[in-house]
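This is the structure I want to talk about, given as structure tokens.
Shown here: the complex without one of its protein chains, the others still in place.
Letters are used for the chains, namely A and B, taken in the order the chains are written, and counting of residues starts over at 1 for each.
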Amino acid sequence: MDLENQKRVKDFAEKFGPENLVVVLGAAEGEAAGLAAETVTAGDPTFAGPLTGVQLGLTVYHVCEPELKAEFDEAVYDDQVSMMEMVLDVDDIVNEMNNIRSEYCKYL
Amino acid sequence: MAILKGKKVIIIGDRDGVPGPAIQACVESAGGEVVFASTECFV
Partner (left out) sequence: MNSIIKGVGYCLNYTPGLMLQHGSTIVTERVVNPDGEFLKEMGKHVRSFEDCVAYWPNQVYIGNKTPEELKGVEFPYYDKKVEGASRYGKFGEIMPEAEFLLLAQACDCFEVVYLEKGFVAKHKPELAKDPVITEEILNRVTEGAELSEIQGFVDRHEAEPLFYEGALIGCVKRAHDIDVNLSAEVMLENIMNKASSVLAILHSLKHSGVNANEIEYVIDCSEEACGDVNQRGGGNFAKAAAEIAGLQNATGSDARGFCAGPSHAMIEAAALVKAGAFHTVAVIGGGCVPKLAMNGKDHVKKELPMLEDCLASFCIIVSENDGKSAEINLDIIGRHTVGTGAAPQNVIGSLVADPLERAGLTVKDIDKFSPEMQNADITKPAGAGDVPMANYKMIAALAVKKGWLDKADLANFTEEKGLIGYAPTQGHIPSGVPFVGFAKEDIEAGKMNKAMIIGKGSLFLGRMTNLFDGVSFIIQKNTGKGTGAVSEEEVRSMIAKSMKDFAASILGNQE
């Protein structure tokens, strides 16, 4: 994850409390989604950014996951995102996200 | 319990996946408060 974005995530976690935050991702691939999710839960796996070694355990989802879709306004999702379901490997993304969440999320 | 409603939401979109502003519109429709939305670019 971009270093500046990591800094922002860290600052917001301090400001609002990690239990009050949710991170929503738009990554193009399962692996990238998993790495970003890992970064905001277990710490930056690339050891580059401000979240290195910081285990925030934030609640994190990909925008195409069914749990979030159930909460979105259907028309808005249809306009903004739905077409990408034909482009992305949603199953792979969901799988990666579930793995990370079950292992590292602290506030589910 | 709702995941997004009443929460502060950070969005990390992807230029070649789903960009930040598109996610933001969805999150707001679910009652989440977006505190930061960004779009990453790997290319």
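Everything that follows uses one rule, which is that contacts are C-beta pairs under 8 Å (C-beta built on N, C-alpha and C of every residue); 3 or more make two chains touch, one makes a residue touch a chain.
Since the structure is predicted, the reported quantities are computational estimates derived from the model, not experimental observations.
Note on the chain not shown: across the whole complex it touches A, B. Seen across the whole complex, the unshown chain contacts chain B at 14-22, 25, 37-39, 41-43. For chain A, the list of residues touching the undisplayed chain reads 3, 27-29, 31-32, 35, 46-49, 79-84, 86-87.
Keep in mind that, in the parts below, only the chains that are shown with their structure count from here on.
A separation of 9 Å divides the Cα centre of chain A from that of chain B.
Across the complex, chain A meets chain B through its residues 1-2, 5, 8-9, 12, 16, 20-29, 32, 36, 40, 59, 61, 63-64, 67-68, 71-73, 76-77, 79-81, 84, 88. Residues of chain B that touch chain A in their complex: 2-5, 7-14, 16-20, 22-23, 25-27, 29-32, 35-36, 38-40, 42.
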